[in-house]
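The other protein chains are all here in position, but one chain of the complex has been omitted.
Entry: subunit A
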Amino acid sequence: MFVDTSGRRARLLRRIGLLLGAGCLGYAAVLGAAFMGWGTSLTPSQLLPFAGAGPGGGPGGPGAPGVPTAPPGAGTAVPTPLPTASAAAASD
């Protein structure tokens, strides 16, 4: 009973197992990345309020998200109608 001498079933199952394993690993990786924040931090230049409303802005205008860019306070790459962040800290 059950014995498959051709090995075809074992090969098929091995492939399914490989796929399944890869899927599981991928799943864990996705969650790890999403919840650890790998490769997803947005820089102020990508967030600055309403920068996109100005000429040359608009959706998709700002630099590619996900690319680690300048630290806070130096994000001057995006043209905005108002002065961009230049102060190091907020003054109360």
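Criterion: contacts are C-beta pairs under 8 Å (C-beta built on N, C-alpha and C of every residue); 3 or more make two chains touch, one makes a residue touch a chain; residues count from 1.
The rule is short, and it goes like this: contacts and distances are computed from a predicted model.
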| query | Per UniProt, what's the omitted chain called: "ABC transporter permease", "NADH-quinone oxidoreductase subunit F", "Bi-functional transferase/deacetylase" or "Succinate dehydrogenase hydrophobic membrane anchor subunit"? | reply | "Bi-functional transferase/deacetylase"
| said: By the contact criterion defined above, which parts of subunit A meet the unshown chain? Give residue numbers in ascending order. | reply: 1-5, 7, 9-10, 13-14, 17, 20-21, 23-25, 27-28, 30-31, 33-35, 37, 39-50, 52-53, 58-60, 62, 64-67, 72-73, 75, 81-92
